[in-house]
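Pasting in a structure now, in structure tokens, and then I'll have a few things to ask.
Apart from one protein chain that is not included, each protein chain of the complex appears where it belongs.
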């Protein structure tokens, strides 16, 4: 094991933490050497996540018990704000993939606006690379800190960025109507996420101004070369995993389809379906794949572009492993070959 | 029982048929005298729907076995096309609430375009009244044949028609992003509606040109006094009941809210939530209520209007009973007082 | 309204509280005059339960704000232990239906054994009547305090008590394998009841010695006239409502069926299916009905008896209303005519 890359997962008791363990435990080049969960320090991972009972894993510890000299790569799945403070204190030899929102907004004033307090690690923010692998591969390869793209944002910008770059859709109006499985809300014990409050029902939330909007705007604006501010409405689905983003754009649907086919030709994890077919979240469950479909609206000059990802994999832990693979110079699909689990 | 209105339900073996029985069996002014289901003729309703085992109901028959002289009101829940032929043959003394799509499009050429064959009962179409109670109450009161509004259409036009009438939103662009529980697809044994194909997943269907678009266009065009053709995308939810329609419009959100409050003041079944709150389908489950919420988009000049109904009640059988109540001159809420079942 | 019976619901912010409101708001002889929820005092019921937005209800208060002089009947849906203290302090003119476990065990030492502390209201315990309507109707009619039967217990003893009374099954061994929807666990924000922890999975809990065992033993022992101690295992279902109890007994299956048919002939809420048919929880959803099926095991001399109820209705709030109806001398089905909601 001596030559394996040594991994610490901070915040291992949440769903993205467990998903990192699922993926990394079978990754051929790494070894998990530390798992932290401050409130569950001393417990076994199999007490917290019985589905991992068949693994031999380190005991959960608090963050300050980690011996950083034995760690090569940190995956950080801590809450926002806490993340800034913890990551700013890590030794310089450690590479970091951060799954929080803390380092995704390049403009610190945008962070302050949406999160209500000044950014605590502005220097670190300056060196952070935005972690959408297909868009920033070269920068990620050289980065020490990668800010993993958020789940709704990944589902939205993977289909839209190439269209704005290619100029085949108008930057305004764009409507992104998206829906997510409930694991996107984490494992916190909140009434709103109880089975009886989520099952057999559907509703929108954060309507009009969800935090993730800022991250979407940032990347669409870069792609378009002018300010873009789509309407974006997230909804909560009565299911565990999956995000579907239904995007309404102005542009020729066939040109839209062509632009996406070209942009993602050769990509291992992004698949553009034949024109007129559309994806379902259940067909990417448990995998790092993103499926995209394009349909012409009955209104001439309008197209509907739909993407599907698993929010815990492509929208979080799988994409984080993909980013690590790039940072380490390994083939991008290493440890991510799992096929979707259906049904 | 002699003075009760005598009801026949045609197509009683589907979900809307069973829902009609649930509501009408407890309606104080009616008596169910005939239930038809051609392929299940001779069976008991409790064989087909065990949840009705506690009722004493007529045996299922084929349509041609019904003694029409003993029937005052027909609820028709037959497939489209069949419906036209059956209803055209009914005696003139019978009032009809039709739950199919056959008589909803006033323009026979629109029917032919979307359904692929000429309308078989054009004379009957001429006398049919469109069955959205809050909009056409006076006409419904005088009608012999009411064409019950479709489920997606009800969820879409209840919030949008008053806005177009009041002129507080632009007729174009409008995006209606809607999602329905699977009972909207009926009880037919199709692979696509199996539990394993529907649960734990979400997808769009009929993208770009769903049949229900024509009905939405018709009513929005009447309301706006000019042609309106919104983008409309239905999605399938992993749940039994409920439609949520998330509508993106251009207009001042507060004016939108005011217009809806005014339009539905005094309505028993339509409730406009306080500004900024949005509804969930689970909060109308099993009831005839429609909840509407209005939020200002972060883009100035845009509003998001969201409605929630139970597709089998307000989108089908409950609305049908409401229409019958109007046709018969009874209080509109008779037999529809059930509160939502949550959780 | 002056002649309506005035109702207070204590603990109105839980699922059984909301279900009491759903049923009592449409009950012709009562008026809800007080709703308590200590931690939500000052809020509207529609803030806590948006599905009740169409009702005009009293504001939530703390218990000590209730004017007991204006209350005729109390429904108590408080946690156990608290219940004892609160109910012991109520004025003598108030009739009480208690939905907690506090007054169900006639033997105070059994209470102390299972709940870990001495009973705080032993005098009140002495006058409490056990609230399974079909078994204790005469006593309930005269009672001031009725201890509503627990949900698992109702599902278990409704099929088994008549069999033991009739002597058609052996008292030992009896296995009760039961499963409940998650609303049985209440609305508390616990990780174990999150959607992601409950959906797409099934497990047993409280195996070997669930608290409800004592209540089951008590009633089966009374019925058999000797000590009965079945094996009882509860399981958690990925659904909101419903309990299914699959009971394995020794006895002749046809005699078992006959005994149940006789015991429940004429009962409005208990239905024994034809021999060989078995019930499903979805077919009683939202209703006060109990369905029972009997099948012969392939092992001669053994029978399988299966019952289905809605845990929130027949297992809690509906049964509580049924008990009130008996206490008040009203027809037992008053306000409980709702048919099951399927699907």
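Labels for the chains are A, B and C, by order of writing; each one numbers its residues from 1.
Simple rule for what comes next: a contact is a pair of C-beta atoms (placed from the backbone, for glycine too) under 8 Å apart; a residue touches a chain by one contact, two chains touch by 3 or more.
Remember, predicted model here, so these are calculated numbers, not experimental data.
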item	value
Where the missing chain makes contact, among the chains that are shown	A, B, C
Residue in contact with the excluded chain [from B:240, B:278 or B:299]	B:240
Selected residue (touches chain absent from view) among B:92, B:189 or B:265	B:189
Option from C:91, C:208 or C:329 whose C-beta touches the chain left out	C:208
Contact with the hidden chain (one of C:55, C:189 or C:280)	C:280
Selected from C:244, C:292 or C:336 as touching the chain missing from the view	C:244
Candidates C:82, C:120 or C:233 - the one touching the absent chain	C:233
Where the unshown chain meets chain B, residue by residue	15, 182-183, 187, 189-191, 193-200, 238-240
Where the missing chain touches chain C, by residue	173, 175, 177, 179, 181, 196-197, 199-205, 207-209, 213, 229, 231, 233, 235, 237-242, 244, 246, 248, 278-283, 285, 293, 295-299, 302, 304, 306, 308, 343
Residues from chain A at the interface with the omitted partner, ascending	15, 18, 22, 25-26, 49-55, 183, 199-200, 240-241, 271, 273, 279-280, 282-286, 289, 291, 337-343
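In this text, only the chains that are shown with their structure count from here on.
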item	value
Chain nearest the global centroid, as defined over all protein CA atoms shown	B
Numbering shared by both copies at the chain C-chain B contact, with half separating same from different	same
Gap in Å, rounded to a whole number, between the CA centres of chain B and chain A	39
Chain centre separation in whole Å, for chain C relative to chain B (CA means)	36
Shared interface positions of chain A, touching two or more other chains	196-197, 199-200, 238-240
